[in-house]
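Note that this complex is displayed minus one protein chain, with the remaining chains in position.
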Amino acid sequence: MSEMKKVTIDPNKLMMAGLLCGLAGSYIGVAKTEVAGLLAGILAIPAIIWGADAVRRIASYGLGTGVPSIGNLSSSMGLLAALVGLVYQPALGALLAAIAGLVYGYFVAKFRILEIPRLPRYTMELATAACLAIMCLVSCAVGGYDPLAPQSSFEYVVRALLLTGFIAPIYWLTSVAMFHPFNAGLGVGERQGRTLKIGVVTSGIALTLTGIVRAGYLAISASSPAMLSAQSFTPLTYAMAYCTIGVGALVWVTGLIALLSTARREAAIATWTGIPPKPKK
Amino acid sequence: MELSTIFLVLLGIFALIVLLITIGGWFEDVESDMGSQSNPNSQVQLAPQVGVLHRLFNKAIAGEPVTHGTNGVIGATLFTIFWWGFKWHPALAVAIAAALTMLFHMTLSTTAHVGRITSANIFGQPLYYDVILTQLPLIASHAFVLTSAFVAVSYLFYNLFFAAVDAVRLGGYLGYPIAIPLLGLVLGITAGAIGSSTGDVHYGAEREFQHALYGEGIPMGLHGHITVRAEVGYRMSMDVAYFCAKYGGPLSGFTYGMIILLDNFRLLAGNVLSNVVVNVAIGIAAAVTLILINRYLEVWARRKFGPYT
Partner (left out) sequence: MIDLLVMLIMVAVGGVLICAGVFFMPVGGAPAAMSTAAGIATGCEMMAAGSGITGLLMAAALYSQPSYIVMINAGISSGIMMCVTMLVANLIVVFGKGVPPALATADKDPVTKEYVRAYVTPGTVGHGVPTACFVSGFIGAFLGGVGGSLTFIPVLRVALSKALGQPIDLFGAIEGIEAWHNYVPFFVLAGICALAMYFINANIAAYSIRGVIEGWWDPKFKKLPKTALACFVASLVFSLLLLLLFSNEAFVKALSSLLQLGGG
């Protein structure tokens, strides 16, 4: 039923964009510049929007209250694949996430647990999108993760994310950012353009929180250097962290303004106050 | 300090934890009634399709466990940064972390309401700006209380485990060695699951269908035809919350407090007596007692209300 709905952006183009930007974001730490973290975070946004579109396509078949479950599921599969990808190679991690999603979708379809056409392809897309998004956000949170030197770089990840516990917001907000757009736009009059605008808002939220995590880690390691800091910090590092927060907030507010003006145009009646009219029979 | 004084301090902190969790659970349910979230929201979503247009706030952030997990994790992350990084006093850090979390929560609520109402445009459901502007501060204020409660409890649990008073490790008695953001996440998810199972029934079965008879369940034919008129004018979500705060809210808080009390009491008793069999024994005794109390309640209700006529 949803295939016949007109879409604003072709799903395959979104998939290409998400895949390329996600892979670029996970490898950008090789450049070893100060802006690597910021760029990795920005490149996570297309991956999250790709995930939100995949959720939209799979949930249009009628999952009902199962929409947030899909988001949690893909984020869970993507988290472990992201960790594996970070210690080996990000491309391998994305491939493993795709295989995991494919196996999952294949078995769920084979045992007729869910009767959705092309389920393995959708779960593959979801898991890969979540894995790439988490890898990019982790790279942003440590200020540029160098995947070609995992021996030294993974220590930063363990200190910044596992010791402080900051892996939890990154994991959870990726899940929320992917399922919230479709769940918020659920209804008979749902439209892809409006749903993806909500996706921009939620990915802005995810990027802002990653920037906060980065700035927070810098503050924490300044106050307990014996336990935390293994990297060297220049003044530009602090500036880049605040820049990430700023860019995230900018994306957030822009998306929100775009969404509100779209809603004002497209709602049945959009006024300040009133009594609901008698419905047309 | 001698051991008995330390033990009294431990009991005091334990009581504080249970109090904070009860308040958190209470406000969690009232906040979800204020924004019409989770399971009864399916009726608010269904109403325009059957021709009932409403003025309620349709906050559909995918169920309470996820929402309050999000609030918990963001609040706990900000708290960790303020307390550990900037070295602020914990009380100040809790308040400011909870306040900043409200920006995230209000954004998600607004996008959910706007998105759902706009997607019901073919049924003619209007989008009222005053609904958003009057309900949002109320939602944010209730969510502030619950976020600060859960962040404070995560801080207490984490610090209890690593605290040492005069060479007595308090972690041997209470506390969990899990980092504060993850503790905030799991406490929020559990709060959402509990509030959704208990308090939401009061909202969905009683208040949402106020015009249906008291004393029977809501048949399927009545689904979607929610009460949209209030005592004066059209009902808004704060009318719902005012009613449910009298019964549904306190019971949700009571549930969560009871769970944390029983669980940590088992842990404390087992650790004090250094015998894990005590844990299992208290647990099984509690479970059996609860089954018997439920059985008594069920028989009493059936005898008092009688079969359906």
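Should a chain be cited, it is by its letter among A and B, assigned in written order, with residues numbered from 1 in that chain.
In this section, contacts are C-beta pairs under 8 Å (C-beta built on N, C-alpha and C of every residue); 3 or more make two chains touch, one makes a residue touch a chain.
Just so we're clear, the structure is a prediction, and the values are computed from it rather than from any experiment.
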Query - Residue, one of A:7, A:103, A:219 or A:260, that touches the chain absent here - result: A:103
Query raised in the report: Among A:50, A:171, A:217 or A:252, which one is in touch with the chain left out?
Result: A:171
Query raised in the report: Out of B:49, B:197 or B:227, which touches the unshown chain?
Result: B:197
Report task. Looking beyond the chains shown, say which of B:81, B:152, B:182 or B:241 touches the absent one. Result -> B:182
**Report entry** Contacts of chain B with the absent chain, listed as residue ranges
**Finding:** 38-40, 42-43, 63, 65-66, 161-162, 169, 171, 175-179, 182, 185-186, 189-190, 192-194, 196-206, 208-209, 214-223, 247-248, 251-252, 254-255, 258-259, 262-263, 266-267, 276, 279-280, 283-284, 286-287, 290-291, 293-295, 297-298, 301-302, 304-305, 307-308
Query raised in the report: When the complex is taken as a whole, what residues of chain A touch the one chain not shown?
Result: 64-66, 69-70, 72-73, 75-77, 79-81, 83-84, 87-88, 96, 99-100, 103-104, 107-108, 111-114, 150-151, 154-155, 157-159, 162-163, 165, 167-168, 171, 224, 226-228
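Criterion: only the chains that are shown with their structure count from here on.
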Report summary line: Per the C-alpha centroid definition, the whole-Å distance linking chain A and chain B comes out as 26
**Report entry** Residue numbers on chain A that touch chain B, as the complex places them
**Finding:** 65, 67-68, 71-72, 162-169, 172-173, 175-176, 179-181, 183-191, 194-195, 198, 201-202, 205, 209, 212-213, 215-216, 218-220, 222-224, 252, 256, 259-260, 262-264, 266-277, 279-281
**Report entry** Contact footprint of chain A on chain B as seen in their complex
**Finding:** 42, 45, 48-49, 51-55, 60-63, 66, 69-70, 73-74, 76-78, 80-81, 84-87, 104, 107-108, 110-112, 114-130, 178-185, 228, 233-234
